[in-house]
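A single protein chain has been omitted from the complex, and every remaining protein chain is retained in its original position.
This part shows chain A:
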Amino acid sequence: MKPFKSAIAVAVLSAIALTGCSSSESADTAGSAIECTPSSGPVTLSFTSWIPGIEDVVDVWNKANPEIQVKVQTGPNGNSGTYQNFFNQLKAGNAPDLGQVEYDALPNFRVQDGLTNIAACQDVADAESSFIPWAWNQVSFGEENAAYGIPQDTGPMALFYRSDLFKKNNIAVPTTWEEFEKAAVEVRKTGSYITNFSQNDVNQFAGLVWQTGDTWFKNDGDKWNVSLAGTGSTTVADYWQDLIDRDLVSSFPGWTSEWDNAYNTGKVWSWNSAVWGANSVASGAPDTAGKWSVAPMPQWEKGDNTSGNWGGSSTVVFKGSEHPYEAAKFALWLNTSSESLTMLNESANLYPATTAGLDLPSLKEGVEFYGDQKIYDVFAASANQVSSTFVWGPTMTQTYNSVSDGFKAAVTGKGTLVDSLKSAQEATIKELKTQSIPVAE
């Protein structure tokens, strides 16, 4: 992970050079943490987040901390406009003190020098060990002495499946991808599909690649290495291409009425999704209450225990915040205190990124929709099996669009998934070059 640091340093250095060295920190230690000293007197922090109900959580903090008041601002979710707003605000010099940023968008803010490294805050350094290692890796970029945010939530993946239908038709719940394919054939004979390959959820596909231990981005010293069509990706893509070609999986776009309907009527039997998907199934397929269960993700090798991740965010302190000490303090409380984590879990189904958070009382109960199964035990195990090596790139919006365009064509029979990954690879490299971000070839 060392090489990554120098690449970032290059990017940051050039950013600093462009902005005329206005900051007081010395440029030769670019990327190093800011000083973390308390401000004198009462402080008001602005915090932008699109988590429904976050105001109530912040109220709890505000009541307990009259000296550090936090004001919540909101907007649509990051990719729907709030990230663009953050960039506009950074440009105009009026970014909020704190903001919510998903892991896949963090590198973009990092290379544009929009984040404050709060690793010098003693509380932050002390907190590192309480987070799930891969989640911490997302905010530290694997560097020593770095924290560009505090992990907020994660999306460990598992297999949601209709236990009643598998049982009734005498089909074993698959534990490997090979068994999954065999089961898919059996399920197809009943007229249904084992699962749906969603043409617009590139993130789900990324989660499946994540499970293989491969990554889409890397750094070979001081340059970005793009491997969208690497071994892990092509293995996963070929596997699903085969299922699509043989009509063993459906291909409804995610979160549409048809998609809900397919699950609600038993046309589709399972979904490899993240922990927050529990709520999507329950609300999209209300007629099937009590008939679902959760099992670990199928494995590529029998006996393996690896998992993928889909989603998750961090709370960052933006560049230009005058109160990094207080901001870091609040961000830590928000994402580590059991009071806050419980409220976030209840109001927005956030799944904690701390190891202690996985044992919250609310996550230890049976869930009625899933036949009273203690489904969060499965996700807690999954959270600990997510590989730490997956790295997101700095131009993910463009990358997602490219992959998604190709996937949409592939499910209708034009080209293949691997083709779309290859063209997305080229488009991503082109985009990086356009933005003067160094690329290895």
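Operating definition for what follows: a residue touches a chain if its C-beta (ideal position, glycine included) is under 8 Å from a C-beta of that chain, and two chains touch if they have at least 3 such contacts; residues count from 1.
Assume contacts and distances are computed from a predicted model.
Novice: UniProt name of the unshown chain, from "ABC transporter permease", "Dihydrodipicolinate synthase family protein", "Cytochrome c oxidase subunit 3" or "Dihydroxyacetone kinase-like protein"?
Specialist: Its UniProt record gives the name "ABC transporter permease".
Novice: Touching the hidden chain in the complete assembly: which of A:38, A:75, A:320 or A:438 does that?
Specialist: A:75
Novice: Have a look at A:144, A:287 or A:441 and name the one touching the chain we're not showing.
Specialist: A:287
Novice: In the complete complex, the non-displayed chain touches which residues of chain A?
Specialist: Missing-chain contacts on chain A: residues 46, 48, 50-52, 73-77, 80-81, 85, 88-89, 91-94, 96, 255, 257, 260-261, 264-265, 276, 279-280, 283-287, 348-349.
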